[in-house]
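Inspection log for the structure reproduced underneath, given as structure tokens.
For this depiction, one protein chain was excluded, whereas all remaining protein chains were kept in their positions.
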Amino acid sequence: MTLKHHLSIAAVATAAAAVVSGCAAPRAPAPDYDKMADAMMKTSFRAQGQAKMDRVQQDPLQDACSSATAPPESVTKKLEATQLATIKPPASGQYIGDWKSGEKLAENGRGMTWSDKPEADSGGNCYNCHELAKSQISYGTIGPSLYRYGKLRGVQNPADPGSAAMVQYTWGKLYNAKAYSACSEMPRFGHFKVLNEKQLQDLMAYLLDPKSPVNQ
Amino acid sequence: MGDPMRIRAQVKDGVADVRVLMAHPMETGFRKDSAGAVVPARYIEEVKATSGGKTVLTARWGPAISQNPYLQFRFKGAKVGDKVTIVWTDNTGDTRTDEATLS
Amino acid sequence: MSRHSRRDILRQAGAVAAVAGCGLLAGRNALAANPPGFEAKTLDAAMKSLGGAATESKDITITSPDIAENGAVVPITVSSNLPQTQEIYIFVEKNPFPLTASFTIPEGTDPYVSTRVKMGESTNVHAVVKAGGKLYTTFKETKVTLGGCGG
Partner (left out) sequence: MKRLTLARACAALAAAGSIASLPAAAQTSTADAIAEYRTMLADGNPADLWVAKGEELWKKVRGPKNASMARCDLGRGPGVVKGAFVELPRYFSDTARVQDLESRLLTCMETLQGFNAAEVAKTPFGRGEKANIESLVAYVASESRDMAFNLPQSHPDERTMYETGKRIFFYRGGPYDFSCASCHASDGKRIRLQDLPNLTTQKGAGAGFGSWPAYRVSNGQLWTMQHRLNDCYRQQRFPFPEYASEVTVALGVYLGVTARGAESIAPAIKR
């Protein structure tokens, strides 16, 4: 609205200048492609299954991270602070679950599409983007390798107070990755309730439990 | 009857090289549709190739041949302009015949 | 051969096909049912149905990928250097019904066939060749992988 207002003022100003200097008619202001693209996003989709139209309604972070170039640091710092505030520690106080269930979740790339059953649990989608256990050769490379995630970070016993900082950071990263990197490609699994507390605990174990194949 | 086959048949040094694509779902009988109902088995059981009145290949297939089957074979004593005819018959009795000219 | 000239041949083949008759539906019983080997559920049983033991042979070549990206389509080529090759069989060891295809090779046809098979999991593919009335065999392994995000 403000932008458009400025533009029309500019147009009037240019027109006035043109009249004064006796030039040809002024050029129309450049089309607002951002606005046009946003409008198309609202009219080109329809709700299907559990994928309703609210999914093309962007939150401020999605809006800020929707161009080829990253927003300036002043913006990302603010976004990260907002996202950090969303992170909730586990209600049970327990950060570590069962790595075997975590492994199944890491393998599972399903959930929340219009063809998935709404009541079905989502997978963690981890192997789509990350290397984890060496035994699984079918892994993606969109994110960094997480092979020996816990071991490389010196976590010998996740229950040890010395590991608390790393355990809490990892929880936060799974809960809302955008708290640490505003325009990260990683979903906000806890914040958007893609995964529940138990699932997050199991993934924590897969990453941090010394017995997990990730740390072999 | 199914959709047309695609037959490529070329002769080199008197040997015909025949490559056939058949349009067929090759249903195993194990697959379930979106409603959970088993899709009945439907697969090509026999493929017969003839040229100049002579059978040049007979194939018998089970359901583990891939969907839209591919078949390649070679026979001797062929020349440009000869015809090769392919006939498939599936387990439901459906059949399809196509012919190509050797080039 | 270039793509264009190949397409011309395809078009020609298609035109002829339109003329060729498709015949009336053959009744189910007009068709000889597949031999019993196709119903065998183990490799052993399926191979036994061929009526004898097969001898290992280096004169049979199986050409197939070491790793198949998708088990739904695995290219398999079998060729034989054995004199008087009469029949070629393809078995996919770990499939529910291992015998997948059999080919009768008349005199004048090369002992060579190429097709594509489904594979439920990583498995050995066995080829059996009947030549001069005797059975010969060899095998090769193909690993099946899964790509994409499983959605």
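Going in written order, the chains are labelled A, B and C, and every chain counts its residues from 1.
In this section, a residue touches a chain if its C-beta (ideal position, glycine included) is under 8 Å from a C-beta of that chain, and two chains touch if they have at least 3 such contacts.
This is a predicted model, so every value here is computed, not measured.
Colleague: For review purposes, identify every residue of chain A that touches the missing chain, sorted by number.
Modeller: 31, 33-34, 36-37, 40-41, 43-48, 51-53, 55-58, 61-63, 65-68, 107, 109, 112-115, 127-129, 134-142, 178, 185, 187-188, 192-194
Colleague: Can you list, in ascending order, the chain B residues touching the missing chain?
Modeller: Counting only chain B, the missing chain is touched by 3-6, 19, 21, 23, 25, 28, 30-34, 66-68, 70, 72.
Colleague: Against the chain that's been left off, what residues of chain C make contact? List them.
Modeller: 3-4, 7, 10-11, 14, 65-73, 75, 96, 116, 118-122, 143-151
Here is the rule we use: only the chains that are shown with their structure count from here on.
Colleague: Let me have the rounded angstrom distance from the C-alpha centre of chain A over to the C-alpha centre of chain C, please.
Modeller: 48
Colleague: With chain centres taken as the means of their Cα atoms, state the distance from chain B to chain C in Å.
Modeller: The computed centroid separation for chain B versus chain C comes out at 12 Å.
Colleague: When you check chain A against every other chain, which residues touch at least two of them?
Modeller: none
Colleague: Which chain B residues sit where two or more other chains touch them?
Modeller: none
Colleague: Residues of chain B touching chain C in their complex?
Modeller: 1, 4-10, 15, 26, 28, 30, 45-46, 54-67, 69-77, 83, 85, 89, 91-101, 103
Colleague: Quick check on the complex: what are the chain C residues that touch chain B?
Modeller: 1, 6, 9-10, 12-14, 16-23, 25-28, 30-35, 38, 72-75, 77, 92, 95-97, 99-106, 108-110, 112-119
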